[in-house]
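The complex appears here minus one protein chain, its other protein chains still in place.
So that you can tell them apart, the chains are marked A, B and C in the order they are listed, and the count of residues begins at 1 in each.
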Amino acid sequence: MVRKPVEYQSDVWVDWCPGCGDFGILASMYRAFSELDLSPEKTVVVSGIGCSGKTPHFIKTNGVHTLHGRAIPFAMGIKLANPELTVIINGGDGDLLGIGIGHFIALGRRNIDLTIILHNNTVYGLTKGQASPTLKRGLKPKSLPKPNIQDAVNPIALALSSGYTFIARGYSMMVDHLKELIKKAIQHKGAAFIEVLQPCITYDNIHTVEYYKKRVYKMEDSDWNPIVEKIDEREDKMLKALAKSMEYDEKIPIGVFYQDKCAVSFEERIHERIPTYLENPPAKQKIEQDGRPIIDNITFKKIFNQYIVEVE
Amino acid sequence: MVRKPVEYQSDVWVDWCPGCGDFGILASMYRAFSELDLSPEKTVVVSGIGCSGKTPHFIKTNGVHTLHGRAIPFAMGIKLANPELTVIINGGDGDLLGIGIGHFIALGRRNIDLTIILHNNTVYGLTKGQASPTLKRGLKPKSLPKPNIQDAVNPIALALSSGYTFIARGYSMMVDHLKELIKKAIQHKGAAFIEVLQPCITYDNIHTVEYYKKRVYKMEDSDWNPIVEKIDEREDKMLKALAKSMEYDEKIPIGVFYQDKCAVSFEERIHERIPTYLENPPAKQKIEQDGRPIIDNITFKKIFNQYIVEVE
Amino acid sequence: MYELSIIIGGPQGSGLETSASILTYSLARSGYGVLSDREYFSNIKGRHSYVHLTISSEKIPTFLTYPVQLVAGLDHETIFTHFESLEDGGVLVYDLYIEEKTLDTTPSMEEDLKKRLNLKFKKFGIDGSVKSLIKYISDVKKIKPIGINYSDVINEVSKKIALPASQAARYTSSIVIGAVAGLLNINKSNIEYSLIRRFGDRRELIQHNKIIIDLVYDKVVEEHGPLMKLERSKLDHRELMIASGNDVIAMAKIVGGLRYQSYYPITPAADESFMIESYEKLEVDGKDAGSVVVIQTEDEIAAIASTIGAALTGARASTSTSGPGFSLMVEGLGWAGMNEVPIVITYYQRGGPSTGLPTRGSQSDLLFTLYASHGEFPRIVLASGDHTEAFYDAIEAFNLAERYQTPVIHLLDKFLANSIKTLVPPDLSSIVIDRGDLLSNVSGEYRRFDISKTISPRAVLGANTIMWYTGDEHDEFGHIDEDPENREQMYRKRMEKLRIADEEIPEEKRMYYYGVGDEDVLLVGWGFVKGVAIETVNTLYTKGIRAGYLHIKMFSPFPSKSVKNLLNRFEEKKIIAVEHNYLAQSSIAVRSSVGVEIKKSIVKYTGRPIYKNELVEAVLRVLEGEDRVVLRYGP
Partner (left out) sequence: MYELSIIIGGPQGSGLETSASILTYSLARSGYGVLSDREYFSNIKGRHSYVHLTISSEKIPTFLTYPVQLVAGLDHETIFTHFESLEDGGVLVYDLYIEEKTLDTTPSMEEDLKKRLNLKFKKFGIDGSVKSLIKYISDVKKIKPIGINYSDVINEVSKKIALPASQAARYTSSIVIGAVAGLLNINKSNIEYSLIRRFGDRRELIQHNKIIIDLVYDKVVEEHGPLMKLERSKLDHRELMIASGNDVIAMAKIVGGLRYQSYYPITPAADESFMIESYEKLEVDGKDAGSVVVIQTEDEIAAIASTIGAALTGARASTSTSGPGFSLMVEGLGWAGMNEVPIVITYYQRGGPSTGLPTRGSQSDLLFTLYASHGEFPRIVLASGDHTEAFYDAIEAFNLAERYQTPVIHLLDKFLANSIKTLVPPDLSSIVIDRGDLLSNVSGEYRRFDISKTISPRAVLGANTIMWYTGDEHDEFGHIDEDPENREQMYRKRMEKLRIADEEIPEEKRMYYYGVGDEDVLLVGWGFVKGVAIETVNTLYTKGIRAGYLHIKMFSPFPSKSVKNLLNRFEEKKIIAVEHNYLAQSSIAVRSSVGVEIKKSIVKYTGRPIYKNELVEAVLRVLEGEDRVVLRYGP
């Protein structure tokens, strides 16, 4: 049974500003979910705080709207406790690359099978348009009293440097293209990151739809091949992707920057240590029998015999 | 007047394990400080928490031993409030690249004139040898019950991706070489980062002195030129440095990876906005006159006239 | 009229704030006192927001109340949301165009309210449309509806100013200004004055707005006369300051010598930092009068850490935040306590827990601030009750921080932060800047934590000496020290500072009593409760109930003696805590400080402020025997 995109719409009124790029992201998610026929019960959309943070409420799957910057560790707990769930993270640029960047990098180190959708609008939307970590120095969007004094981070380069195994960029106004990226990211087994260029029509009068229209081009239109099929291609493809990530002013590439198909996911690593992990993960284990612990006095002493001394 | 290295030694007993790589870092600092003739009163060594975090106590300059992971923002406040101070940060790999990596990246975005010395010993020393973010997956130093399950970060690549303008690697057992790096870093006007390979002889039985001896080589022995003299060299030199940073297993390069001499420091950026900033920074301003604010009723109304209405 | 309550409402992002500000300037210019509260969702555009004002020709009002005499709306959601708040016989200004709108065509309205209204509408036989609602209220509640066709107005103006109607539409909110100003009979020139004040040299804006305002003003007056004409003001201030709580704190910090502020954006604190940033260069008559470095950090942990760093160099430094941000600052706070660093944390409480109601108010973080961070160290916690108090307190916070070398938490709330008030400008001639025992020059070996004094003389980083700091227990030099005797002394030295502060800071500055002396009912409150409590006490007096109000201003060190003495004067069942939280937190603080249990409480935790009308009624209910009254009023 394939669920239609509209079946993923929740009853909540979408209270983003009319024309906000977030609508494009939401639409792409509905479509991607539909084409993958994700089960709402087995899907969890996790978000941080910001305009982007409201996303889960607009989607009819499980939704966990967490704290500013903390979507990733919440998602990690959910996924590791029940790896059968599909877990997707929506966050803002302030959220994921400012206050939450420590978790962003740690996820790269772990390669947990999570998908991150970064709403990059170069501003803090919900707090009224301050500079976010992706706003270039010297720019002065509407709400700033003076031009931005801090440099921007390069989200793609950071993701590459921290170990993400699927890295892409999409544009919220190119819904079908973005949908495909989201599908690929979800299907990828490991930490997947999509930077989405998302015009904030209320506060960002620089990176407007016209701005992006002129600049955005699809990497897949050339002979770009970002996929690592063998381990020894890694370094080369990663360096190419890094070089590509520096292209950002005149022309802005979208599409997949890098995908490592050889990497081992964190869940598989745990499974190596705990062979029952995948079929019987934390969330599914029985911990009691008729209201009693499954460990009784005898098993206790067997398990912890190292701590018990028989008195002479 | 040149102060001798020994004049920078404090009276505190150095309680690192005998043979610890930290001693080499400390010795390099004494020597670098001496050769730069740093004034103890105008120098502040700021640290986080860990074995590395104790460094300031062993140095006879100002010392601020802060919180785990937070040395950078403390240092930022010190430096920005009084830019005439020379501020140096010592931190562990857990400290700077684990819990504190958000600040690490934010500093790159700001390019404040600070020097970071990373004590990279691949473990959490002071909490007894757990894996730090620089420990490679699959390795099992002494204290770990099982091999490390998380991947390592690449500190040089992260520093490059986040905007540091001086990036180098040293080795704690090559004290003179490290001293030179520290001098260069302090002299650099902007955010400077030195990764120091620092054997932890108590908990890291893998990255031992012998281990590094076999692998470490100086980049400056080849025709490596990491210095950006003109803006248009940036991208090229950065990509070369990134490629170099991936060399880490068989051979480990030390020396300067990258230095951007064209970058504008954060202090200069502030100065552009506040022309009196550098000569009259926050720490030096007079805020009272005989116990009264320097703003009186008349100036108050002039300054805030926008908020005052004359009643008709 | 001498006193008037009005509401103007519309969707977030529709220019309402500007309209309210222009109205306030106009009223101030005419000499009236104004207090206005702004209520809005955590949303950028589209959800309902409104401004609730009290206007007075007799005094500067300190409270908000219901019902209101006038509601003016930009949209139908305003009508649906506020019609019940109108006094019988009040006036409703609305857009004729939306008469056909119904609850069902109001997607931005929350379901709960829709459900409740649907039930009511059914009961009253209203068909769900604005029209039928208006008919009902004009019939039953004798409300006077003033319908204006907003798009006609826009079209008319559009022609006059030769701007396409689609563009002229952005002046729609000025229709409300025109209507309200007309009804209140505000002098037109004062409105123009306000437009000029607001828009400065953007002449076109001034002109266009003026045209639209005048047009509606005349129309309304022509059709209805100055229905709600305000009496000439009896106040005789030559100048009035118009400022929000955020503004007032920003000004005070600048006066107080703030030189470094770091912050991470958060409602409702960030506006303070933006304002300070806009004054980063202080110039008076072209001469440099100092500067403030304002830094937007990567998070609140960095904000407090860098504030501490700056304070160590001797700069007066502070950070501003609200609950979620403070929760992240707790570790840093402890370091400052341990290292005796004078920092000021300006803490605007909002609706909790967690993200809570991020744009609504509360007073629910008091106990948290009293004990935040692991371990024990002295801290000063002071809370301001109104704009004027807040101004002086913000300066005093720095003095206390430096005098006792310890963090000071200045507690405020969203109510204050976002409410705009006309104020008598502060008098700076009595303000003191006390930097405590600050050394400008050190001779000989310096011990930052000289144990021979409880408050050790403080030299700063960059002075002519060196010093060490550490979060570990330390010796006199600031080096790590685990010796038990040193530990005991250093620990006691720190804690003793609070005792000294308790001795030195007069209790009269830590609590205020409002009453003439013959009261037998006592309201106990703090923070934004002050204004409404004082007004309530006055009102009750006129009803023959002799009530007084105890305003607690400093919670650490707590003014135990005075509070205890005062409480002992009242019968147990006549002492009532009044607070914007669930637990009546200040009464827990009172109990843990002086052992007296305050058994009665009036609390409100909907995120909306306590209104005078409900407080008066609640006090009466308590006096009739109820133990706890939970207030809920306000949409």
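Assume contacts are C-beta pairs under 8 Å (C-beta built on N, C-alpha and C of every residue); 3 or more make two chains touch, one makes a residue touch a chain.
Please read these numbers as outputs of a predicted model, since none were measured by experiment.
Trainee: Of the chains that are displayed, which are in contact with the missing one across the whole complex?
Mentor: Looking at the entire complex, the absent chain's contacts are A, B, C.
Trainee: Which residue from C:217, C:377 or C:611 sits in contact with the chain not drawn here?
Mentor: C:377
Trainee: In the whole complex, not just what's shown, which of C:323, C:342, C:525 or C:557 touches the removed chain?
Mentor: Of these options, the touching residue for the absent chain is C:323.
Trainee: Which candidate, A:9, A:34 or A:62, sits in contact with the chain we can't see?
Mentor: Touches the omitted chain: A:62.
Trainee: Can you work out which residue in A:16, A:30 or A:74 touches the chain that's missing from view?
Mentor: For the chain that is not drawn, the touching residue is A:74.
Trainee: Can you list, in ascending order, the chain A residues touching the missing chain?
Mentor: Touching the chain left out of view, chain A contributes residues 10, 12, 40-42, 44, 46, 49, 54, 56-57, 60-67, 70, 72-82, 84-85, 102-103, 105-106, 270, 273-277, 280-283, 285, 287-288, 291-297, 299-304, 306-312.
Trainee: May I ask you to list the residues on chain C that touch the chain which is not drawn?
Mentor: 41-42, 110-113, 116, 322-324, 326-328, 330-331, 334-335, 337-339, 349, 351-358, 360, 362, 364-365, 367-368, 370-377, 470-473, 475, 480-488, 491-492, 495, 581-583, 588-589, 591-592, 595-597, 605-608, 630, 632, 634-635
Trainee: Name every residue on chain B in touch with the hidden partner chain.
Mentor: 13, 15-18, 49, 51, 67-69, 98-99, 101, 124-128, 130-131, 133, 145-146, 150, 202
We take it that only the chains that are shown with their structure count from here on.
Trainee: Among the chains in this structure, which pair is joined by the largest number of C-beta pairs in contact?
Mentor: B-C
Trainee: I'd like the Å distance between the centres of chain A and chain B, where a centre is the mean of that chain's Cα atoms.
Mentor: Roughly 30 Å separates the two chain centres.
Trainee: Taking the mean of the CA coordinates per chain, how far is chain B from chain C in Å?
Mentor: So the centroids are 41 Å from each other.
Trainee: What parts of chain A, by residue number, touch at least two of the other chains?
Mentor: Counting only residues that touch two or more other chains, chain A contributes 98-99, 101, 133, 146, 150.
Trainee: Considering chain C alone, which of its residues make contact with at least two other chains?
Mentor: 298-299
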